[in-house]
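Here we show just some of the chains, and they stay where they sit in the whole.
A, B and C label the chains in the order they appear, each numbered from 1.
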Amino acid sequence: MNTTAVSLPQDPEITPAVIAKHGITPDEYERIQKILGRKPNFTELGIFSVMWSEHCSYKNSKPELRKFPTTGPTVLVKAGEENAGVIDVGDGWGIAFKMESHNHPSAIEPFQGAATGVGGIIRDIFTMGARPVFNLNSLRFGAISGDGPNVKTNRRLFSGVVAGIAHYGNCIGIPTIGGEVYFDESYEGNPLVNVFCLGVLKHEEIARGAAKGIGNPVFYVGAETGRDGLAGAAFASRELTEESKQDRPAVQVGDPFKEKLLLEACLELLTTDAVAGIQDMGAAGLTCSTCETASRGGTGVEIDLEKVPKREVGMTPYEIMLSESQERMLIIVEKGKEHIVKEIFEKWDLPYAEVGVVNNDGMMRVKVGAVTVAEIPARQLADEAPIYNREVSPKPAPVALKNLPKTDVGCALGKLLADPSIASKVWVYRQYDHMVRDGTMVLPGSDAAVFIVREANKILASTSDCNAIYCALDPREGARVAVAEAARNLACSGAIPLAVTDNLNFGNPHKPENFWQLRECVEGLAEGCNAFNTPVTGGNVSLYNENPAGAIDPTPTVGMVGIIEDEKHVTTSSFKDAGDAVILLGELGNEMGGSHYLKVLFGRKEGIPPRVDFTKELALHDTLRGLIRQGVVKSAHDCAEGGLAVTLAESCICGKKTLGADIDFAATGLQPEVLLFNESQTRVVVSVAPAHADAAVAFAREKGIPARRIGTVVGGAQLAIKADGAEYKWPVADLSATWYGSISSLMSEA
Amino acid sequence: MKAAVIRFPGSNCDQDCHYALQRVFGISTDYVWHKDSSLKGYDLVVLPGGFSYGDYLRCGAIARFSPIMKAVTDYANAGGLLIGICNGFQVLTESRLLPGALVRNRSLHFICEHRFLRVGATDNPFLNLAQPGQVLNIPIAHGEGNYTADQATLEELNANRQILVRYCDAKGTVSEAANPNGSLNNIAGICNAGRNVFGLMPHPERACEARLGSEDGNVIFQSILKYLKN
Amino acid sequence: MKARVTVMPKKSVLDPQGVAVRDAIAHHGFPQISMVRIGKVMEIEIDEAGPDAEARLHEICADLLSNPVIEDYVLQIEG
């Protein structure tokens, strides 16, 4: 009884041009015909085009993603199995977390693009049955300082994105407790907006996105469907060009209020036994949620578009199936329990409709009343997109710096602290409600955010990191450093890393150099995750990030989550008391390649970026955690962009009160620029009470970690650094004003 | 002793308030749904923070018409203790249970940070354990906390000692520099003439545990407890 | 029936958004702008309006769509 889907009178004819416009290659079209045993109609062509876009199918990146470690004793739900992975945190509790990009929508409409990105990632988390507890965000823009031609546009994008994230997160009541922001020419015209959400749940509460149970009704709940974001997944899988701006989809507008209701209603529903399967409608909306649930369930799903709640009149099946309206979910309901769904959604004043049924023929069947308008084998649509092994061509290896340009060291520190990538991000996180849910133990501004999840009585630490300059110069090493830095930030907060989510932001994969960067970065991340024993629980791939000048710097953002065993171990990066000893764990370092010193002061992105040795790195973290457990560490701050000088300055100024310090490196034999600003890895600056200083140094050395006392927190008004007979002094108040005020003063310029 | 935390669609500090009342201060606390219509048997009612009805139109404007608000108004008019925090304060001004209005922050930005508050009058159920002039460290998190009222209202508030907390610096100085949002006279919270209804923009429920950065919110809840016990 | 409600901040009330927009326009190279006030406009469509529709709309304008403490409204019926 294989009925064939009809073509509708208004459907355009399927010509090679129409096929090409859908981003489907002639080979792919062949494959579609083979799967169907006939030619697709227009609706079906649209369905294939979104499901087989990079955004939904990972057809270019899948072979690479297989290189990530994804298993481990704590993994309850593996990467790729469901909407988000789940990790065991003990006592029967689990955490679900994931990162997602909304780069292209944010380039077009920064406020709504970023807002709907937040909405999307939150849905991914509560779809798992988890209550979302905090968000992070990782952002990249073109330069907002200097006199480049795009500075104003970049500021507009930056302020719009931050306001959009604030709008959605604040309204829905999930604190945004951390993140990162970098500014670099390579992101001009193509900002990166990566958002992260983490939720908690009991092991037995894990919900599945499978259409189980033949005969079970399929419910649509949440906002009505409009023509928003038609084919957005396909749009995200192309380069942004002037032309693509012409045929861009209607902008999706987020409604955080509706999502708050949807979140509460779904979590309430999931406490009942009415749900057989649940899936959010994100990219590719109704299309993706129906065929993926059917594929996971090994079943078929039939829906009737007449029953779908709609916001606009006259929508075609093509439009309904490809709409990316926000705040919608698909729920497979246990037959006979429909009334429970109705009760709960009426209580929350949300639209709901029974739109279809689970059947046993493996088909995704879309009807309008009695007429079948699409009929596609669900598994092949969802899971059998073509997979491509793209050509790679390595970029030339980075060349070592020949000579290091010199400068006035005193001024250099001020310039680095004023650089928007290094300056305090208080202008950003002040706009985010980072305290709602009453669990933020370490507010934004330290190395990692720390949150106590009261439900589970667990203290989690979380950070996102990626130095894309390093990745541009040496993608593999850059990615390795990203993982190491994330783990180091967690160690500095007193945490043990648990797992990783990542967001791979790259250029067009058809260009062999870009694809090579992707491969190198993935392999670098995989090495890092193996070293720190942090499985990858999921993530997102965003390709085609380009502007007319070329691809963005490769940006494999790492989101890492760790756990703090005892409240007493929570540690922050600011100096606490005058008299405390300042200790450097790790080497003095000497690697200047890819440094912010070169970039900020000389506009140069070059050299060999710092290397990381994971054995040493791990030993450093264990040592630091050992000292923290002994209760002697008053502050710990990792050494990253801007080197030791920036680390020391931040420790002086980033606390509740500013504190001066006297630092003396004695004889190092290093050029002062190198000593102060090199970005060698595997280094942390800690402060301890003077009585503990010698023992702390001895403990570290015993563990094979270079350690030395480099000075004292003296309080007072200045940071003084002596080395090799020279002395530099900075008024702490100036450093503080520069660091805290830089972004805000740039953003208030016309 | 029993407290109620009202839940509007879009409330998002309801759980935080519940936690503070029940777990930190040991007050038996219920959630009351906005579609309910009775507040019988409660000694304290809390309108929590959040974005009731998405804060569409004006903050608190739509919540004011929730079924429960009739009961809230009756309860307040009968002298019941009522506290509105952040969005709750906005609901109270929209409902005319407190005078004035809350408009967009001067900077137009949402602001979340710890702030210092100077205690004004203490002859009320909400601050009876505080000292006049005492400085409290309590976070704010709002986009529309800029309190405004006409001159006559302001004079009345002053004359009746209804201004309970003002934004100040760490030393307690009330100055323009210490005003985060443009509020008239640095007003952060006021009570009604009957002294049983208190609205404030800062979040005392976020300042009840040292591990979260401040315990200065306790004085408000402990004052309420003391008042109710007497 | 269609109606249009315009809600403006009262003259006596500070309008921070208006001030910010005025400054932004000035930076944009148009300093002659002396004042900007920002309000809301609502387009309302009513099925089967009934004879007392206008009176009821006024009620809604005063109760819900505007806050008389800080705003004034104008109701226009557009047939």
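Remarks
The criterion applied here is as follows: contacts are C-beta pairs under 8 Å (C-beta built on N, C-alpha and C of every residue); 3 or more make two chains touch, one makes a residue touch a chain.
Just so it is clear, the model here is predicted, and its values are computed rather than measured.
Just one chain of each kind is rendered; the file's full complex, by chain label, has copy numbers A x1, B x1, C x2.
Here is the rule we use: only the chains that are shown with their structure count from here on.
By number of C-beta pairs in contact, A-B leads when B-C and A-B are compared. Note on chain placement: the centre of chain A and the centre of chain C lie 40 Å apart, centres being C-alpha means. Centroids built from CA atoms put chain C at 28 Å from chain B. Taking the mean of the C-alpha atoms as each chain's centre, chain A and chain B sit 36 Å apart. Touching of two or more other chains is recorded for no residue of chain A.
For chain C, no residue reaches two or more other chains under the stated contact definition. Interface of chain B with chain A (complex): residues 9-10, 12-13, 15-16, 19-20, 35, 49-51, 53-56, 109-113, 139, 141, 143, 203, 205-206, 211-213. Taken in their complex, chain C has these residues touching chain B: 9, 12-14, 16-17, 20, 40, 63-65, 67, 69-70. Per the touch definition, chain B reaches chain C in the complex via residues 57-58, 61-62, 65, 93-94, 99-101, 103-108, 146, 148-150, 182.
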